[in-house]
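Here it is, the structure in full.
Missing here is one protein chain; the remaining ones are kept as they sit in the complex.
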Amino acid sequence: MSFDAYELLERVRTQQPLVHHLTNWVTIYDCAQVVKMLGASPVMAHAPEEVEELARLAGSLVLNIGTLTADMVEAMKLAAHSARQKGIPVVLDACGAGATRFRDAKCAELLDAGLVSIIKGNASEISRLAGRQVQTKGVDSTAVSGDMAALARELARARNVTVVITGPEDLVADTQAVWRVRNGHEWMSRVVGTGCMAASVIGAFAAVEKDLAKAAAAGLTVYGVAGELAAAKTAAPGAFKLQLLDELYGLDRATLEKRARVERS
Amino acid sequence: MSFDAYELLERVRTQQPLVHHLTNWVTIYDCAQVVKMLGASPVMAHAPEEVEELARLAGSLVLNIGTLTADMVEAMKLAAHSARQKGIPVVLDACGAGATRFRDAKCAELLDAGLVSIIKGNASEISRLAGRQVQTKGVDSTAVSGDMAALARELARARNVTVVITGPEDLVADTQAVWRVRNGHEWMSRVVGTGCMAASVIGAFAAVEKDLAKAAAAGLTVYGVAGELAAAKTAAPGAFKLQLLDELYGLDRATLEKRARVERS
Partner (left out) sequence: MSFDAYELLERVRTQQPLVHHLTNWVTIYDCAQVVKMLGASPVMAHAPEEVEELARLAGSLVLNIGTLTADMVEAMKLAAHSARQKGIPVVLDACGAGATRFRDAKCAELLDAGLVSIIKGNASEISRLAGRQVQTKGVDSTAVSGDMAALARELARARNVTVVITGPEDLVADTQAVWRVRNGHEWMSRVVGTGCMAASVIGAFAAVEKDLAKAAAAGLTVYGVAGELAAAKTAAPGAFKLQLLDELYGLDRATLEKRARVERS
């Protein structure tokens, strides 16, 4: 297979890119730690006085609106402008899109300004960003009907971005193709932080691979396989989450290749 | 026994209420995670532009002043007004009341405005809110003498709220009755976050039961039993805290009923 997720993981481990985050206060530690466990270097910083300078130094920028404020989104714009001018990919985790008008408005501002390279969310978050009338339950997905792959592709074309929908099956779409990643474990939806960490993983991989859909698919494959390995060793979701992080640290080629369930169409 | 804590836990697991928090930055992850482990859905959001809308969608609202600022308390007021208008219970964790004049003043503002349904704190925090001259040591309780049940009842009547005092024996008082919960483990006072998580547990139970004292007593019983189970499986406080969260996830009726030590007088 021409898709070699492990080769991308090795690039992350070797190049150790700086992954700059402006993120939420709930899972900020987990986002930093997951980047560290991949062998990369996380930095979390949101002061408007320094975000442009830091974003220019970084391999990628991750924005997460989980506990957004108006000021934080202004700092995100400064950082994202700076990153995009240098060709640095910007990931937006649209955490809670569809839960309040404020979140929808702020996502629209970031997207309308062309500041985002990869949009990531769960089914109801992405549906909302694609203009559907759905209500997200806080930051948890609500049931959404319809063809999610078609929806992802539609949003990718409308915004000229890569779109990631996380769920039991992860979807990655750009204007050319759709990737499906069937790795992971149901406990990933039972603990706080796994969705945010997925965006940080995508950020780390986007820092080392120009094909952003491929980068996202590789990152989600690696992350999902680590989840499977962790679930096999733990008995409850909290212990599972900690083990997941350690599995990322130790993941080897043979294990990844044996378990990877990803296809491009 | 007419008190069936497990039946309330089942309601939390089945109804999966949204529990909206405006909380501190230290234990924000733990507060979200404990709600998730109970089967409910946490959302942490503090932007003034969205807190009213989110609070209306929620089953309960939890306010925690652990790392309060003046702006954060203004956002708490907006959220609490919105919640109270719709009859949604509001829990105030009076974290650090009695440590600084600022904390005392901000608690008084929230209480004077009638925005709180349940006040929760340790012995010195609640003593301070009841007007006693005590000094809280940061966010750790100092020794307080006197009849805590009488104090809780006094504050409950003065403020027309439910009052929770956590400690080796948890007390819950409303204008009618006093509940005593004798579950838990001493390690709960040896790690950071267990007090804050107790308020979030109470929030989850208050979302599914109109008798708020009963809801609080049930939540504290469930939480305390999980602590006992966790202590039996771990050798130190840090590992204990993580296990406690996983015990909540898996707690069954037989174990809860066998261990519950709660009485109403």
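A few notes on this one:
Per-chain numbering from 1; labels A and B assigned in written order.
Quick note on the criterion: a contact is a pair of C-beta atoms (placed from the backbone, for glycine too) under 8 Å apart; a residue touches a chain by one contact, two chains touch by 3 or more.
Please read these numbers as outputs of a predicted model, since none were measured by experiment.
One chain of the complex is left out; on chain B, the residues touching it are 24-27, 29-30, 66-70, 96, 99-103, 137-140, 190-193, 235-239, 242. Along chain A, the points of touch with the absent chain fall at residues 18, 20, 25, 28-29, 32-33, 36-37, 41-47, 49-50, 53-54, 57-58, 242-243, 245-246, 249-250.
Rule of thumb we're sticking to: only the chains that are shown with their structure count from here on.
Centre-to-centre, using mean CA coordinates, chain A is 33 Å away from chain B.
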